[in-house]
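Every protein chain but one is kept in place in this view of the complex.
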Amino acid sequence: MTAKVTVTATAIRVETPLRRIVSDFCGNPVAVVGLVLLGVILLLALFAPWLSPQNPYDLAQLDVMDSRLAPGSKSPSGGTFWLGTDDQGRDMLSAILYGLRISLGVGIAATVLALVIGLATGLPAAYLGGRTETLVMRIVDIQLSFPAILIALILIAVLGQGTGKVIAALVTVQWAYYARTVRGAALVERRKEYIEAAHCLALAPARIVFRHLLPNCLPPMIVVATVQVAAAITLEATLSFLGLGLPITEPSLGLLIANGYQYLLSGKYWISFFPGIALLLTIVSINLVADQLRDVLNPRLQR
Amino acid sequence: MSETAPAPRAPLVELRGISKRFVKGLDTAARIGNLFGAGVAEEVVHAVDRVDLAVSAGEVVGLVGESGCGKSTLGRLAVGLLAPTEGGRYWNGAPLAGLAPAAARLQQLKMQMIFQDPYASLNPRMRVEDIVGEAPVVHGIVPRAQQHEYVREQLNRVGLDPALMRRFPHQFSGGQRARIGIARALAVRPEFLVCDESVAALDVSIQAQVLNLFIDLREALNLTYLFISHDLGVVRHVSDRVVIMYLGRVVESGPTDDIFAAPRHPYTRALLAEAGTVEPIKRTFIPISGEIPSPLDPPPGCHFHPRCGQAMPRCRESAPALTEIAPGRLSACFLDGAHA
Amino acid sequence: MLVFIIRRSLQSVVVLFAMSLLVFVGVYAIGNPIDILINPQADQIDRERAIAALGLDKPLWSQYLTFLTGALSGNLGRSFVHSTPALGLILERMPATMELALTAMLFAIVLGIPLGLWAGLKPNGIAGRMIMTGSILGFSLPTFWVGLMLIMVFSVELGWLPSNGRGPTVLLFGLVPVSFLSVEGWRHLLMPATNLALFNVALLIRLTRSGAHEALLQDYVKFARAKGLTNARIIGVHVLRNILIPVVTVIGLQFGALIAFAIVTESVFAWPGMGKLLIDSIGVLDRPVIVAYLLVIVTIFIVINLIVDVLYSALDPRVRLTELKG
Partner (left out) sequence: MSVPLLAVDGLCTHFFTKAGVVKAVDGVSFTVARGEVLGLVGESGSGKSMTGYSIMGLVDPPGRIVSGVVELNGRDLSALSAEDMRQLRGNRIAMIFQDPMMTLNPVLRIDVQMVETIRAHQRVGRAAALERSRAALVQVGIPSPDERLQAYPHQFSGGMRQRVAIAIALLNNPDLIIADEPTTALDVTIQGQILFEMQKLTRETGAAMIWITHDLSVVAGLADRVCVMYAGRIVEEGTTFDVLTHPWHPYTQGLLDSVPARGARGTRLSQIPGMTPSVQDLPPGCAFRERCGYATDECTVNPAMRDRGVDGRGVRCFHPLRAGTAA
C-alpha cells in the first residue's frame, strides 16, 4: 500500500469511557462526599440486623416502661438509647436502621421495575416509530401531566394498602419518565451516522438495538434512575406518612415519622426528628450523586 | 435512458427513475381544521425527483450540489439506506428489489457508505477493534478467532497504527476517525463506495491525506465511487464524471474535464463561477441572484428559472428534460439545441 | 390558530375521557361498587333501593353511561359523611387550597428566579455554589417532615406561629373567603405556604440557573456583547427573554403539582382545603368525595395545561408562527 501516514501511539494508557466518567466524577468533592455517604447508608441498611442494638420488632425485647425516653437515656438492660425510644419503648436507632432497609428496598425495587418497563416500551417506540410510538407517547404524556403523588394516591385508594401495592403504585408513577427519556435519547442516537453505518453493514436489527443503540441511550437513563430512586423513597415516605403507604408491620422511615407526629406538640421531637434526618441524608446523598452524574454523563460535555 | 455512450455491459450500479418524497401528513386536528377552512396542506418534500444515475465499474462519479439539492438522499438511495418512493436500483443490470433476505444481506455488503461527521459516524462506546471487526465476524467473512489479525490488516491499509485498536473513538483526531470509518466500510470487502461529504469536516491538510487515501484505495482494490460533495475543487480532483443536482433534479452531467472546461447549464456555470481558486487574483465577486428555494415549495417548471439570467417564459411552465447534447453529456435546459 | 385550538381541545377531551374511564374502572369495576357507593350503615331495604336507583344491576357500559351523564351534569353523588353533594363539598374547600398554592407559587417565583439567575451568571462564585448546594437540599427535603420541623420550631419551641388551621378569613369580592387580607390570616398562611414552596424554589433555582448558563454559551449572547450592549441589557433582555420560555412553562405546570402536593401540607398543618378533605375521605372511605375530587382536579389540570400552551406560544415566536400557520 502506498498511503502510509501511520500515526504512532503517543499515549499507552487506554482511556475507557468508564474510567473517564470515574475520574470526572471525582472532580467534585461535594459529589464524592455524597457518594461516600450513600455507600455508608447502603451498608447500614444492608447490615441493619447485625448493627442494631436491638431487634425493634421482637416484642420480647421491648418494654413499655422504656417508652418515649429522650436521646441518651440508659436502658434498664444496660444499653444506651442514643436516639431515644418511641411510644412502644423501641430503640429509635434500631428502628431507623430497619426503616432505612425497608425504604431503600421499596425504592430500589420500584426503580428497577419501572426502568425495565420504561426501556421495554420506550426503546421499541423510538425504533419502530409510527402508531406504536404515537400510542406509547400519548400514554406517557398524559401520565406525566399529572403529579406523581396524585396518581399514587388514586392507585392506593383503589388498590388498597400493602407493600406490593405501594411498589406497583410507584412503578406506575415512574415508568413513564424512563420511557420518555429513553425514547428521547434513542431518537437522537438513531439519526446519527454510526447507526446508519450499522444498517449499511447489514447487521441484524436486534443487534443494532442492543449493541449500538441501547448502550448510547443508557447515560441519561442512569441519571434519571438515580433521581427517581430518591423520588420513589420520598413518595413512599409521604404515602406512609399519610397513612396510605406501607402497613404497620413494615415500618419504613415515613411511618416512623408519622408515628412521632402526635408527640411532637408535647416537645418529644426525637421520634419524628431522627427518622427524618435519616431520610434526608439518604435523599441528599442520592441527589448529590445524581447531580454530578448529570454533568459527567452530559453528551454535550463529552467528545 | 442511458447516460454513457453505448456500453458493452451494464453499469455496476444503476438507479432508474428514482424518487424520494418525504411526506409530513396531517393529524386529526389539522383535518378537522380543514373542514372549517384552515387550509392546511400536507408537507411534501421531493428530495429526489425522478433521477437516473449509472455508475460503471471502476468509475468515480462526482455528485455536486448545494444544501437541500437531494444529493445526500440520492447517495442513501443508492446504497440502500433509504427505500425509494418510486423507481428501481440495479446491480450489474439485475434489479435489487425483491431479493431474498440472505441474498439481500450479501448484496448490501457490496455497497458501503463513508460518512461525513467523523464524530457521529463512530459508535462512541465501542473500541476500534469492534467497530471495524464486528461486521466481518457477524457475516462470517473472518472467524472470530482471527478478528484481531484481520482488523490489524484493515487498519494498516488505511494508514492507522494497529496498536491503537483497543482505543475508543474519542481518543482520535478527526482525520484518524475518518480513516477508521473507511476501514470499517472496507472490512466487508465492498465493490462500491458512496462517499457522502467524507472530507468536508476535515482541515485542508488532513483533507488532502484522506483524498489521497481514496485515490490509493481505488487503484489497489478496484473500487467504484459515488463521490458526493459541495466542494467543486475536490470533486474535480477525484471524479471521472460529474453529475450536478439542483432541488432534487439532475441539471447536467458529463465527463469532468468537459464540464469544467465548458459548462452548459446556467446553474452549472454559476456554480463554477463561484468556485474558489487559490490563485491570488483580486477578483470582484459576481453573485448569482436570489436564494435557494425551499424544497418544500419548489418553483414550477425549471427549478432554477427564478435565479436564471436567461430564463424564458416557457421555463416557468415546464421543466426541460435531461437530454444528450454531446456524447456522454447531458443537460436539462431549453437553451440547448435539442429542445429548440 | 384554529388547528392549534382544535388540537388542544381534542387532547383535553381525550384526557378527560381517559381519566373518567380510569376513575370509573377504579371505583366501580375493581372494587365492589355496592360497598363503595352505598353507605355501609344502610339497612337491607335501603341497599336494594339504592342498587336499583344507581343502576348497579345493569351491564357495565350502561353503568358507565349513567356515571358519565351524572358527571357531566355536575352530579357526582352525595358524601356519606357530610350528606351533602360531593361536588359542592369540594368547591367549598377549593379557595383555601388555591390560596395556599398561589401564595406558595409567589414565594417560589420571588425567591427562585433571582437566586437561580445569580447562580447561573456566577457559577463559580461562593454565593453561586452555595445557592446550588442549597437547592439540592431544597430538592431533597421531604415536604411533610419539613412541615413537622417548622411546627416544632415556630409553634412548639418559639410559639410564634399557629400550627394549624386557616385562621380568620375575610371575604374577597364578597364571596371568596381568604386569609391573606388579615395579619392573623398571614400568620396562619406563612408556614404552610413556605413549606409547600420549598420544592418549587429549588426547582426554579435549578431551571433558571441552567437556562442562564445555557444562554450565556450561545452565540447570540456573544454577538450581543460584540455589539457593545451593556451587561444589564444582555442579561435583562437577551438572556431573560430566552429563559422565560421554559420558566413560565414550568411555573404553569408546577402550579398543578402544587395543588396536588397541597394534600401533604394541608394534612400536616390541618389546612381546611381540598387535599385535607381528600385524605379524610380516603380514611373513612367516602368514595363519592374521592371521585369528585379527582374529576375536579383533572379539569383544573386541563385548564392549566391549556393556559400554559397559550402562554408558551405567546412567548416563543418560533412556536407561535409554525402553530399559527399549521
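Letters A, B and C mark the chains as written, and numbering starts fresh at 1 in each.
Here, a contact is a pair of C-beta atoms (placed from the backbone, for glycine too) under 8 Å apart; a residue touches a chain by one contact, two chains touch by 3 or more.
Quick caveat, the model's predicted, so the values are computed rather than measured.
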Checklist entry - Which of B:Ala208, B:Leu221 or B:Ala311 touches the chain that is not shown? => result B:Ala208
Item to check | Option from B:Arg21, B:Arg50, B:Arg166 or B:His230 whose C-beta touches the chain left out | outcome: B:His230
Checklist entry - What residues on chain C make contact with the chain left out of this view? => result 218-220, 222-230, 233, 237-238, 241-242, 245, 315-318, 321
Checklist entry - Residues on chain B that touch the omitted chain in the whole complex? => result 60, 66-67, 173, 175-176, 203-209, 211-212, 215-216, 230, 232-234, 236-240, 256-257, 270-271, 273-289, 291-292
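Basically, only the chains that are shown with their structure count from here on.
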Item to check | Pair joined by the larger number of C-beta contacts - A-C, B-C | outcome: A-C
Checklist outcome for this item: With centres defined as the mean of Cα atoms, the chain at greatest distance from chain B is chain C
Next on the checklist: Using mean CA coordinates as chain centres, what's the gap between chain A and chain B in Å?
Outcome noted: 48
Checklist outcome for this item: For the pair chain A and chain C, the C-alpha centroid-to-centroid distance in angstrom is 24
Next on the checklist: Counting only Cα atoms for the centres, state how far chain B is from chain C in Å.
Outcome noted: 54
Checklist outcome for this item: Per the touch rule above, chain C residues touching chain A in the complex are 14-15, 18, 22-23, 26-27, 30-31, 133, 136-137, 139-145, 148-149, 151-152, 155-156, 163, 253, 256-257, 260-261, 263-264, 267, 278-279, 282-283, 290, 294, 297-298, 301, 305
Checklist entry - In the complex formed with chain B, which residues of chain C make contact? => result 2-3, 6-7, 10, 326
Checklist entry - Which residues, counting only chain B, touch chain C once they are in their complex? => result 27-30, 32-33, 36, 38, 40
